[in-house]
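I have a structure here, written as structure tokens, and I will follow up with some questions on it.
One protein chain is absent from this view; the other protein chains keep their places.
The block that comes next holds subunit A.
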Amino acid sequence: MKLHEYQAKELFARYAIPVQNGVVIERPQQVEGIALTYPLVLKAQVLVGGRGKAGGIKLASTPDEAKRHAAAILGMQIKGEKVRRLVVAEAAEIGAEYYLAFTIDRPARRMGVIASAAGGIDIEEVARSTPDKIARGTVDPFFGFHPYQARQLGRRLGLGGSLLSDFVAVATALYRVCVSEDAELVEVNPLAVVTGRPFDAAGGPRLLAVDAKVILDDNAVYRHSGLPKNEELTELEAAARAEGLSYVELDGDLAIIGNGAGLVMATLDMVAHFGGRPANFLDVGGGATTENMKQAIEIVVRKPGVRGLLINIFGGITRCDDIARGIVDARSPVDMVVRLTGTNEDEGRRILESAGIHAYVDPQEAARRVVALVAHGA
């Protein structure tokens, strides 16, 4: 689960990582009561990236300007996501910008740490154009991430003096956030050198987490209480989740159900190969019951614009007779093609045939058939 910037910063503040003091607002009028010193920065709170380029971040020197920007940003669409909240914070005087993140290093099978002196821009772009500007390491989960390792990393970015001490404090705290909060990603970009507010100017330049990105592990939700509910699920996504089914919305007109993530992905590919456009992806999982199957069909065909349904079941743990009963019970309102093979296949086939439903054995043949059905219906 992705956190909004303001949620990630609340988390960072609990671990003593320096962040700006900000106020979250949902209506432009709320700007008026804010007791912060201008200039202010207003930032759209969305889960998609690229909000700056989309006009979701603005500076304001006066209350009028702030209100105008707030009115413009609140309610705007950024990559299809509606802006419902805005963070208003005192603008910081930003000097050099660094990048720092802990994220899963899949090839190393460890948490990886990534740091760069080229912060403030897309790290993937830095990795492509100037890979020598990126310092990387991995963390042994039993050993942890220690100040001396952070110091070595900071030195590779050219940091020294009190900024190096700041970097060590931020990096070790960020690793603690990552482990204690069960994060897949914790990222600060930019980690900026700031003189003056929100710090005391007399203290000299300090490091400030100007932006914050956190992705929490959905599998570890049970270990944490009071987590926000950020995902805006569509009605069908929510219905599928409530049934324990894995569902992804796509933009075509052919609903797809299968058992097993790889098999369903392959089914989408087959349908596309024969010229069809999948409307969704539904994995009923291993050992699906009659009721699971019935619910699955009812969910996928409810998507507006769906004109056909392909069911691709390879029965292993899943029993074809259970699946067949679910298919018959659900009575698909759209043209349906079924591929059914594996455990208890004969019984499953008999149940379908007595309801007038033919079951294919070859998934490619079934995919071709459903694509043709939808094309003819057009």
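Methods note: a contact is a pair of C-beta atoms (placed from the backbone, for glycine too) under 8 Å apart; a residue touches a chain by one contact, two chains touch by 3 or more; residues count from 1.
Everything below uses one rule, namely that contacts and distances are computed from a predicted model.
The chain absent from the displayed complex carries the UniProt protein name "Succinate--CoA ligase [ADP-forming] subunit alpha", chosen from "histidine kinase", "Succinate--CoA ligase [ADP-forming] subunit alpha", "Thiamine pyrophosphate protein domain protein TPP-binding" or "Branched-chain amino acid ABC transporter permease". Contact with the chain that does not appear here is found for just one residue of A:K67, A:R110 or A:R176, A:R110. Although one chain is not drawn, the whole complex shows that of A:E10, A:E65 or A:D182 it is A:D182 that touches it. The residue from A:D269, A:E291 or A:E353 that touches the chain not shown here is A:D269.
Check A:Q30, A:T195, A:T289 or A:T343 against the missing chain and you find that the one touching it is A:T343. The residue touching the chain not shown here, chosen from A:G55, A:G75, A:G95 or A:P141, is A:P141. With the whole complex as reference, residues 104, 106-107, 109-111, 124, 140-142, 179, 182, 184, 217-220, 222-223, 246, 248, 250, 258-266, 268-270, 272-273, 278, 281, 283, 286, 314-317, 341-343, 362-364 of subunit A touch the missing chain.
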